[in-house]
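Note that one protein chain is taken out, while the other chains of the complex remain in position.
First chain written, first letter: the chains are A, B and C, and each begins at residue 1.
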């Protein structure tokens, strides 16, 4: 719930939607944006600095339109709303058959315990709530790598309950928001949280996907020496071609000043890495969930002390060495927690994709065009998103002649590239 | 036929192949490399500075193993060998049915007239040559955007005569050779041909695909102010995000110092553009055929004078203004004509793809795995190409744990990305 | 009064000084830093958001040690403390001879009216205050271009009252703080104040000195297209060599998105420029006083409306067009007003120069080494500042052999460069 999200809500409202809103991250709500939206555009269930309990309570509340209503469409970011509905439906089906309620103690995952608790408590009051919701739902559009991965898994398992549009893999999303957004918001977050001089520092970027590429570019340009860690040999070779060293975290853990995780995976920086870091090394995550960094291991490290410098900026001091590291945003997305997220221009690209996806789902709701599968937007819509943003930057596009279009076998008005084109 | 191609030939020979070789470009043969190969590895039909007649004669000769032999596999670059065989077969089929010989005057295209002439002349001597050839052929692997486009057109038309592997769209080809290769070889060609100082100049890059991105990066880094022309709004927006201005050629034609075409299309810089350029503006092509630049229009411009500064560097003077422009490599690929092409490291990536493709075609020749279609290499082979090149650059890859691999749903040993991933 | 200044104060205190402190800028005091210092290290006369009256009251108060004391040394930044003393002494001399008090109405400059008022009011109470102060003063060290310029003018006019060390022109100040400091703090200030995406925007940097070079580099690296304005042909040629366009403000005023003044001069962006800017163009100053931007003209523009978005971020709307521009920090230094100034590492270089200068002045106070002139630090001290900062960044210096040192005629231990060397 940033200013940019607020404009998205206003846009959807202007298009005729009735909107209810919750956040995708306990730290990322900008309270002034939430307040503005709450006053005139949508019901808002979010504030900066929620607990996990509050976060899931908000998610559940946002989905509740009262007895006769419910969402027709979901605009998702991270997939938590979609997850809650799917888990809810699963529990209701089990309950209908067996009268068994979901058991939070059946999982070790603290956050999932909360999800199960919320479903269990709701089930007692209304054993068909999520089932009615899924029956009404026309579809979801999802914009993160993480959320999309879940959708494809559900598609593969045959458990996806409604059509989904993967907005994340629009070119105008993944190659813009992920890359250029992070190139902007990583240094922004570092500066606001720590005021550290980036020039001259050694920075480790874990992962060299689109997010990692944006982060590495930003750090290199600001004068840091950047070292990349990668599992994928192709991405590793790309890093090398840009003059970046590719090493393992173990190789550099005690030498670097700044560590950034961008992997979308878990267990990237473990407490045993953190113990070996230099005093006041900065550790942050811009990739995915807080489990990229071993926050659990850190919190439970015997004798560790947490000193909050300011909100979202904590110094953790290890007892053996009395040296400490600076962890940003409690291991969660630092650009949302410590700065204001991605800037408007790039979010406009992403959200234009979201709006176009929502319009498409709604327009085709009765045609059967979209089954219970995951779709990407067709390329001409992707190109349209880009075209809509060129005027603001003063660009003049060149027009193909008929002859040229025929020569390269594309329509004059596009789309111009085959589906596999990588940009 | 560069030094790198020579090593490819030596590699194929070492793997057991008997190789015959011709060039894909009338200017790109390095005679010392050709001589070395001719002396010990392969029959070579190429030299630097062929006429178009000689070029196609070479192509035809390279394919001729004598009465009892013929190629089993083709390693193609630009698709001219594949084209000749397809046109040859088509002509032989017509001839068999109708006794009609191909008529060179049936086309306006000067180069295609040569092709038809060669086929016609061969047809009289042996009316089944190309037919026998296509029957023997196990497949082709092709490495250029241009050649691949032709293959897909033949696949679409149902005229493709044997299986084809599209090596161009391996990530380790298109995102390396095209991008990093041109980032190296464009300034190399400019410097060798003209010694021009790039810093401070205004450079126009027509097209912002992988080749254009490499060229624009090289020119920007060398201190030029770079302006991009594009038809595709997505690529245009990428250029803008890198701080490059996006305008039409008309907007800047009389202001810029250096013009580079990278489009893969035709009719990009016309003689009417060239007339308006500043004195000694440099015009060159690194994208595709010489028809990116209107060489025909230039040559036929009334009163134009061509002054050859040195081979591949011509000054063309217009009679009205008595000012001239510098055209490199007669409008053909300037990095091959004016420098030595791409450097070995990146060509090794491309050629490793070629070798792997050739091995794959040969291994599967009897299994029916490959039909008369166009295939890209599977991602694990693409990743293997990258992995083979990391050691030379001192990289240490990170290994996934089992737990992490499960978490992101990939095998520990890869492949790590979904097919649509863009890198 | 940033965190870095606080550490400087603690350092001076630890070296034995008794410190009183005021700010050099009405917006730049970080209240938490001021509070920390006030509690244990020094008397502080500064807070964020002073009026000009309050600012000069603070300056006067900071200099007042009571009847028996007074400053022995001044650490100056911008030269206002030095100015006040010089103006005070001048007024006291006139008063002693003529009994004339200074007349604030004798000047049009609103700020100088305040200075004269403060001196006039003080003069009635104690007509010898500044005279006693200058007699006690051993010297001043000054770190800004602006302050140094005043000192050289006073030296040229023969009015300098005590020795001065020009810390600004230490290499480890001007080529670090001005260049690398601004490269960091300009985007920091822009992001914090406006969250604007820099990539894709057109930015005008007025002035290409060290500050301008840092700003232009930061903006270019962040993906802006940067246009430079310059009066000096050498600096202009440097900009061109980096691929930056050099134009006048008039050429681009209605096309650009971001305007930054870095000149150290006045009247750079006038209200007539601002009227022609695009809606929501951002205008800011990182060079010098707020008169780089015509704030007076803006404030007095008929019908103009000021909308404060948040402190230090104002939108000024012109009545004719109803479009507005965003002015940062009321035209004062935006990196101090909208962000936290330069980061610690580079300020450490600057302040190490200050401390070394203070130690030098104090050590030589009785030797007559320093006359009433302006001095720069000797090169071996400049090199020492750099050497003290290398360890933190993991650098290993190479040592000259005796033979090599003789060959290039420098001592093994330095200094290594002639005085005119430009770095």
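Going forward, a contact is a pair of C-beta atoms (placed from the backbone, for glycine too) under 8 Å apart; a residue touches a chain by one contact, two chains touch by 3 or more.
Not measured: the values here are computed from a predicted model.
Checked against the hidden chain, the listed residues C:100, C:367 or C:409 yield one contact partner: C:409. In the complete assembly, the contact with the undisplayed chain comes from A:199, out of A:140, A:199 or A:249. Across B:188, B:290, B:314 or B:360, the residue that sits in touch with the chain not pictured is B:188. When the full complex is taken into account, the listed residue touching the unshown chain is C:153, out of C:107, C:153 or C:280.
Interface note: of A:240, A:268 or A:361, the residue touching the hidden chain in the full complex is A:240.
What chain B contributes to its contact with the hidden chain is residues 3, 180, 183-184, 187-188, 191-192, 195-202, 218, 221-223, 255, 339-340, 342-346, 393-394. Panel shows chain C; residues 149, 152-153, 169, 171-172, 174-176, 180, 210, 229-238, 240-241, 245-249, 251, 264-267, 349, 376, 382-384, 386-387, 389-390, 393-401, 403-404, 407-409, 414, 416-420, 422-423 of it touch the chain omitted from the view. Where chain A meets the missing chain, the touching residues are 199-200, 220, 223-226, 237, 240-245.
As a working rule, only the chains that are shown with their structure count from here on.
Compared with chain C, the chain whose C-alpha mean position is the greatest distance off is B. The central chain here, found by comparing per-chain C-alpha centres with the mean of all protein C-alpha atoms, is A.
For the pair chain B and chain C, the distance between mean C-alpha positions equals 56 Å.
In this assembly, the C-alpha centroid of chain A lies 39 Å from the C-alpha centroid of chain B. Annotation for chain C: residues touching 2 or more other chains are 199-200, 223.
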